[in-house]
Every structure is written in C-alpha cells, then in structure tokens.
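Heads up, the thing below is written out as structure tokens.
A protein chain is absent from this complex, but the other protein chains hold their places.
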C-alpha cells in the first residue's frame, strides 16, 4: 500500500486491527452517548466512523430511572439513566436495520441481571446479521448475589464472560469499571474467560446534592461521572490494563478532541470511544478523525500503527524505586 | 449560648465535635496543599481556621520525586510530589512552633513505609505539645509487602492504625484512598482498629501524557488527581463512609467554595478540608467560613449542627430496587 | 430539513426586563428550519466551564432575515455567561430541536395562551404565526394571560402590539395588573367573560403548567404545554431528559417521555403529574458564591 512515501504522508493509514475485529479507523462512539446512531445522522456522516456502540441492550425493554437522571459537574456530568432501552427484540427489528444502512459497523453493548440473562442475550444477537461485535457491560449488580456488581469481582466477571463466550462466535469486548482496587486483576480474569478485547472505562461512581432542598440531585442518589474530568483517571486505567493483558484495549473517558484520543492511543489503546463529548459537539467523532489524520501527517507517520503504544517511559524516574506516593503507583 | 433566637440567627454556631476533637468551625486545610501554614499567613488569618493539616511527615527527611511533579487537567491537577518533607525532627524543631504561635490547631499528617515506621513516628509526635490530632496517610506502598498500598487492603490498613493507636493518645484520623472497590470496608476495618475519625478522600490515581514528546507528563508517570473534577467522586465516597461507620468523617475533594463544603456537610461529614483550591485562591478557606455563616443565617439555622447529615433521600427513588446501573450503586 | 450545528453571530444582547435578556442572532441555517415551540442547545461559553449546552426556545424566528431571537432569564452560571456575550462574537447552537407547537387547524379557533415569567419565550413566535395566519379572516382576538412575580419581570406591553392578541396581565405581588397567580387570573377572567377557549397553549413554571393542565383537563380543552427537563444532548441520545408519562398502551407500567425528542410540547393528558418530583430542576445559584 505505502509504496510512495509522499503519498503515504498525504493519506495516513488509520485502519486498526483489534484481535478478530478490523476497523477502518480507531474512532468509535461510546454506548449510551450516541443513541442508536440515527440521532446524529444530521451532524456527521456515520459511515466515517470506526464503529458505533449502541446504547446498552437488555433482554426485555427497561423504562429506566425516574428523573432527574443527569446533573452537570465541574468538567463532567453524572448520569443515572437506569439503562433505559427498547429491549433486544425491538432493537433487532427496528433499530439495527436503519443503522446498518448507514454503512457503519455496529457493536452492541449488552447487560443483564444474571449470568443467564447475559448468555441468552448473546445467543439472540449471535444470529443477527450486521453486528460486528458485542461489548459486555459488567457494571450491573448481580441480582442473585445481592446486588454485588459483576465487574468488581474477578470471579463473577469471568463467569459472565464465559457464559457469553459459549453463546456466541462474535468478537467479545468486555467493558471494565474503574471503581475497583486493581483493574488489571479484573482485566486478566475476563481475558482468561475468553474476552477478545477490553474497553475501559465505564463511568466513575459519583454523587451530587442540592444544599437548598437538601436532596440528592439525582433521583437515584448515585450515578456515574463522565466527561473531561475523568480523562486522567481513564488514561491511567487504560495504561494499567494495557500492561496487564495481551489483548487489544479500547480507551474511553473524557475524550473531546484528537489530542485526547491520541493520548489513549499513545499509552497503548488500539482504538477509542467518544462519549459525553458527543453531547457538547455532535460532530466530535469525525473532527477527532480529521485531527488524528492531520497529526500523523505533521509528524510524518504513515499510519496510526506507528504511533499506538509508543509511550516512552525509559529513564524517566530514576528515583521511583525509593518513592512513596499517596496514591497507588505500583502495578498490581 | 443561644438564648435569644435573633442573636443566634446573627452569629450561627460553627463549632463541631469530631469524637475526641473539638473544633471552633468545620473548615480545615488539606495536607500537602497548605505547606506548614506559614506560607498562607499573608493571605488569611490562620487563627480563623478550624485546623491546619500540615504536609505529610515521615521519620526522615525526603527529597521527593524528580520534576515534573504536577500537571493541570480539566478542572483538576495531577501531582506526584513524592511526599517531599523535612522529616519529623526538623518539623518539631522549626515548623511546629511558628504555626502554634498563629493560634491555629495543628493536625499532623503522617506516613511510613512500614507499620513500624508509622508507630515510631506516632510516638515521636505523641509527646510534642501543640498537636491536636494525627492524620494517618495509609496511601503508601508497604515496602515489606512488595509495594502493595496499605490503604487498599482492610487488614493492612488496620495493622497500621493498630500500631499507631498503641503509640499515641492523640485523636487519630485515618485518611482513606478512593482507589478501592469498597471504601466502606476499609473504613470499618480502620475504625475497628481504633481510628477515632476518618477523612476522605485522598487523590484519585491518574495519568497524563504528552503526544509530541511521547512521554508521561509526570516524571513519576502516575500521580494523584485533585481539584473540582473529583468532587462528585469525593462526595460519593464521603456518603458511603458516613453510612458505613459510626465515627465522625471529614470530607475532602474539590471543595472551592462554601456551597461545595456544605454539600459534604449535608451528606454527613462533620468537617471538611480544602486542598487544591488553596492554590487558586489562597483565601479560599476563610471565604468558605464566611459563606457557611451567611448560608446558615439565610436559612435561619442556629448552628452548623442543624445542617450536618440532614440529607433527605426519602421517597426519592421508588424504582431503585429494580434498577440496574452500570456503576456501583449498591452499598457494600 | 434536518437539524444542524451553527456558529451564530450575536447582533444584539440586552436586558429587556429584570434578569431577562434578549439575544438576537444571525443564524441563517437554523432560522430557515425552525418552527415555533422548538428550541436550540446553546454553547454559552468556549472551553469546558460550563460543560453542557443550555436549551433555549426560539423566541422569534425571522427566516427571511436569517435571524433568530432568544429570550432568557439569568438563572445560573450558563445564562449568566450568555448575558456577558458581546455583539459580533459567535455562539454555537444546535437546532432546531424538539417537536414544536401544532398550529391550530381551525383558523377561527378561540385561543388562549398562558405565560408565566420567562414562559413567554416560546409562546411569542406562536402568537405571531397565528396572528399572521388569521390576518385575512375575522377571528376573535387571542387572549394571552401573562404573569410574573413582579412588574419589572414583565416584557413591556408595546412588544405585543404587532400581534393579534389581547394581553391580560398579572403579578404575584400585585405591582401590575391582576394581583395573584396567572392561573387564578385565567380562571377568573374566563369565568367572568364567559370565554371558553377551544385551544390552549402554556409555558411557565412547572406548578403553573400543572394548574393550567388541571384547569383544561377538567373542561376538556386541548392544551399544549411547553415543558422543561434537565438536558445533556437535546437530540434523544442520552435519555437524560425523561419525564414520567402515561403509558401509551394504557397500562400502569412505568413509562417516560423525553422532553427533547417527544417534546418539549406535550398535551396535558400525556404527563404523569403525580410522579414528577418536587425538586426536579436545580435550585437558584448560591448567593454566597
């Protein structure tokens, strides 16, 4: 492909390979922030995107939480949507076909209350044409275990992934929560259980209250923080996960522009997802694509593969061995 | 005191009791963000503050990490100072006396690499006059256990607190890290081990990189995120800790004004610490005090005790039991 | 024509009543597409403070000139920053969003509108359009019931002269017009005048709209309400702007509509008023900050 170096410089190769998944570029949109894609069709060409990850789907439709469901915070927002969704049947019948026509690879984000629900959901989607991969949202409370979140326990997380793995041949992405002590441990467990790819991070557990009414600002009391505020946390998690496993990782969290996306690629993510930024500028994802392309040109790189994971930490902290920090600096 | 209701409205009672500790008001400054107090004397009257928590002290002086040690992020900053400090001897000889003269209660933040170091440090400070309490920073890696952070493991955290408890009669505050799956579990462990008070949160593990030089922006690679960005996370942690234990809790994280401080008091913190905001406006702490006083007056409250912990979550989320969220919403 | 994102140039930005500002914008794309009752999501300031856009209704739509007007109350930091924007600077808007009002199809319908405070914002363009559509026929004047807390929060009477509307004023503190709530005025005046609207439109605080809804439902008068909710995206993607609603299948199951996509204009009967929490929208900014 890249025979003429100047031609290469002119059109850098943005395609990436994530295990079984090949994408024409590394920019996707994150689950729950891009609806079913259609909503953004007036603002950008969906066909340009690496992939669209649709809003989390469950077996049955869910009404979601009572409002208020969102609140703005410094450089971020908290949401407690309650996973409102149309359910897998309606999704397959009336959302997926429209999205397929737009020519964009579709990744379906799935969640359940029990291991069995995850498995059933996966087998229902397994047959459907036009689904590129499944993204398993393991940040749901396991109703059988009294509400303990699947994604915070390596064994429970692994069980979900194993069950899904048995139910489908589709490439599997497992989406990790940052609300754990050692994210690398969860990462290793779900990879051992058969996850082809990991994505991180989901939202950070958070809360906001109103001092006048003395009430929580969300009907659900707690919710998930997203947006630029969490980017440094997401980048740290991504780096930790990249160093913990040998499967491709997708970076998510607070990405608003090409420079942000490139930070995740630099620490080793092979693709990124854009979330909250879609609300602020609905054309963010394509602007990021353009920005990455320009960056590669300016830096004289033939393709994004030449940049991914090239973070240079050598000789940077000669004293680190003796250093005692008040945050978790060591790897698990 | 409050015999005439109008006089009460005019000067609300800001004093708070935190177990063995009595403070004239609930506003302190956070460790590592207020130096040894002296640095701020030109900007505010130190004597007004509830207390000053000094920069973390170790047995021996520490030079800290190589620079760069800080980086700005959206609504926050990451630091990796590396716990630079003058050591306990110099602190006692040449920092504490000046601070005592300012008439402000002094709380000493301590840390060590081993349980023994914590204990020795505590006994050295135990004798010193003019120290109101110790704040135990358990976010250090346990060198004996290969760098595993004390504060992320309930048993290890408890060991530190037990050892310190045996070495001093001073009121003990244990400062919790948010970088754990279940902060309530750690909270219970250190309370059982003898901590009189808890404070939370320390910084959130984070990272930033430079896409041009392809290097970490901190020589230490990772660091701790602080500032308004983390406030919603800190508030959630504070609320979880308040609900997990029966000892007083101090709220910390992203507080920049009276309204922020009041949010922490509303969810049940009995005092707050102001950190990063001191850098942005060195008079923040006294402005918060004034703001709290005005708020109580406007709301017709006689004292801050009437406001602390009065969050009303009743009837707010009728559907929460059935709700499945993608973040950890359930209590441990 | 679909939705779009546009850098609108500020032509004017002035305080026209207490804490109430009028911003006129050159925004040809949106002006060409917008209908009364629709809204735009406005990025009030560059950078990430505040992070989210703010929903504002189209107060006037001058399609010919390629201009729109926003009427907004300074309610917090977003609208405060908006009020500091200077003419000739740019403001990014996405729109037009939402369903908009359904124009009355009977040209001689007896129309009443109820506006509480800043609720006048979306109703104005509607009145202008209805006036225009009826300029050739001899219909009864529209009746606007327009209330605010105090006289200084009301738009001046002069602005209504170009429309085919007779304005009935009220203030909570009695400083101008009827003394009391605008819904009381609506009730009193219609009873006294024996006026029964065949179409009703309303916008204002939730409590006011609730009372208008009950009044209209009791009399079987169709009413279009312009409702609010906290919004992140404005285009139906985040599902943040939910309001409890009557299940379309008639079941008692939980059901939510989304203000940005299914609204902001709703019929009174479609909302589950009982399930709306008191403290749905944020409190005023803290005076000490």
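Letters A, B and C mark the chains as written, and numbering starts fresh at 1 in each.
We adopt the following convention: a contact is a pair of C-beta atoms (placed from the backbone, for glycine too) under 8 Å apart; a residue touches a chain by one contact, two chains touch by 3 or more.
Bear in mind the structure is a predicted one, so any value in this text is a computation, not a measurement.
For the omitted chain, the shown partners it touches in the full complex are A, B, C.
Only one of B:182, B:217, B:236 or B:270 touches the chain withheld from this view, namely B:217. The hidden chain makes contact, of the residues B:40, B:150 or B:295, with B:40. If you put the missing chain back, the residues of subunit A touching it would be 74-75, 257-259, 290-291, 294-295, 298, 316, 319. Remark: the residues of subunit C touching the chain excluded from display are 45, 47-49, 77. Not every partner is drawn; the one left out touches subunit B at residues 32-35, 39-43, 55, 63-77, 79, 81, 84, 210-213, 215, 217, 219, 227-228, 256, 276, 278-283.
Keep in mind that, in the parts below, only the chains that are shown with their structure count from here on.
By C-beta pair count, the most extensively touching chains are A-B.
Centre-to-centre, using mean CA coordinates, subunit A is 32 Å away from subunit B. Averaged C-alpha coordinates give centres for subunit A and subunit C that are 37 Å from one another. Residue positions 74-75, 259, 295, 316, 319 of subunit B are each in touch with at least two other chains.
Counting only residues that touch two or more partner chains, subunit C has 48-49, 254, 277, 286.
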